[in-house]
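Heads up, one of the protein chains got dropped from this complex, but the rest are sitting where they should.
Chains here go by letter, A and B, matching the order in which they are written, and residues are numbered from 1 within each.
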Amino acid sequence: MHHLAEIDNISITGNSVIHNLKAVSKMIFALFILISIVVSDSIVHIGGIMLILIGILVFSRIPLKTVGVLVLYPAFFSLVFALIMMQQSFEHGLIVIFKAVGAALNMILLITTTSYVDIFRVLSLFLPKLLVDIFLFTYRALFIFIDQIENLIKSMRLRGGYRAFNIFANLKNVAGAIGVMVIHSIDMSNRMYQIFSLRGYSGGIINWHEDKKFKLLDFLYVLISIIILAGVIVF
Amino acid sequence: MNPIVKVNCLKHFYPDKTEVHLCGLEFLVNPGERVVILGPNGAGKTTLISHILGLLKAVDGEVKVLGMDPYKNFEKVRKYIGVVFQNVDEQIIGPTVYDDIAFTMRNDKVDKNEIDKRVREIAALLKIEDILNKIPHYLSGGQKKKVALAGAIANKPKILVMDEPFNSLDVSSKSDILFLLNKINKEFGITLIITTHDLDIVPEIADKIYLISDGKIISGEGPRELFSNVGIFEDVGLEPPILSKLFHSLREEGINVKIPVNIKEAKEQLLSVINYKKV
């Protein structure tokens, strides 16, 4: 969970060329790259896309250690499936892993260079406003809960309620901690609704508004992704 | 003068079966007044202001805000009230500070240009122009409090209700907020209703103080009258202000002093005593 806060921080404090592009451009780029990875069946193509993504991440000064840790998760789960597929063909299994890692790198590039809030703003263009509101409430509540659960677990550990191999006790105590959070969260959501009603809330918190103008770099960035997609399809 | 807020003998039941009765004195707030509600934890301060805000329906009793029942006329009454709750993290929802300050005005369909003008005016007043584009989550406690305050007064309410606004603020932030509250009260005539149990700052922000304890509204006096009566605080389980305690103990020693409400008055009193002794 600390990854969430770390990534949020990187996306907001970063000041690279990619960070300063419009969120729309970056999301279109991510979409075309994702399509390229999904439709491709060539290790060379997918490997090439991965190298480009890693290059952009380095260029944007995103800590590769953070990226590496996040990429491990999809790599691991794709390995499980890849091992099954490898029994048919080694190449097939490798493609499974490459696709997983490539798609993950693509998403990580997006979220480390674009704040969640800007992503939600773009989503507000075509998603129902109440759904985008829920995204925003989730985002706000997450940061509150991250602190709370960390403190609760810390407190549990200090008071002997959490030990490495004591599964049943851990489950019981963790359930208690989450139970406490459930109560707090329901009260919190009620208070949130009260305050937002007082402030006239009737749905639709985020407004789409032009805060950055499209620059040549935005068009170039999107063009790169279109070229990659075209290349994957044609070749 | 007709009171802008009137509460009389309130009764409410919470989902966990807790019963709250607030009787005794009538709770009255006049336009432009600065009213502080004091009381120990669990006395019913939050219950009282929740009823004033129209969030709770009284089982019994009378609640009137601007002559209307706030619960029944919620949408009408809320436009005249700004509110800052204790935990501002739960209140700030705008993606950026600008968005949060503009939130109520956008919901009320105020013109975009007018919104921009007001947001910048309020930000300048509260000295938060430099953080308008920041994401609220990463601000300090004091800054978040100012953002919440800005959001609460952006639509020029008649009444500003604040629940424990000075909690978890450092000394500098506290005095900042105090200064701003007095400024908006003076410049815009906004009525202030504040709950707190920080007695030392009460004289700086109160024209009238209501003391709540055990379901009773005990007092509705000014700070000078109330702080002269140290015993009343001890009866309700509150620690009296330090200055009141000190000067009360001097009076018990036979020294003829008035109970001061602030440092300046205390200094004058002490100087007069010292001069007396010199003579």
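Quick note on the criterion: a residue touches a chain if its C-beta (ideal position, glycine included) is under 8 Å from a C-beta of that chain, and two chains touch if they have at least 3 such contacts.
Criterion: contacts and distances are computed from a predicted model.
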{"item": "Omitted chain, identified by the protein name its UniProt record gives, among \"Cobalt transport protein CbiM\", \"ABC transporter permease\", \"2Fe-2S iron-sulfur cluster-binding protein\" or \"NADH-quinone oxidoreductase subunit N\"", "value": "\"Cobalt transport protein CbiM\""}
{"item": "Full-complex contact with the absent chain, from A:I12, A:I28, A:I149 or A:I224", "value": "A:I149"}
{"item": "Among A:I10, A:I95, A:V117 or A:I228, residue touching the chain not depicted", "value": "A:I95"}
{"item": "Candidate in contact with the missing chain, chosen from A:L70, A:L198 or A:V232", "value": "A:L70"}
{"item": "Hidden partner interface residues of chain A, rising order", "value": "1, 3, 34-35, 37-39, 41-43, 70-71, 73-74, 77-78, 80-81, 83-85, 87-92, 95-96, 99-104, 107-108, 110-111, 128, 130-131, 133-142, 144-146, 149, 153, 162-167, 170-172, 174-183, 185-186, 188-190, 192-193, 196-197, 202-203"}
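As a working rule, only the chains that are shown with their structure count from here on.
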{"item": "Between chain B and chain A, distance of the C-alpha-averaged centres to the nearest whole Å", "value": "41"}
{"item": "Complex contact set, residues of chain B against chain A", "value": "50, 53, 55, 74, 78-79, 81, 83, 85, 87, 89-96, 99, 103-104, 106-108, 135, 137-138, 151"}
{"item": "Complex contacts: residues of chain A adjacent to chain B", "value": "8-9, 12, 115, 117, 120-121, 136-137, 140, 143-144, 188, 191-192, 194-202, 205-207"}
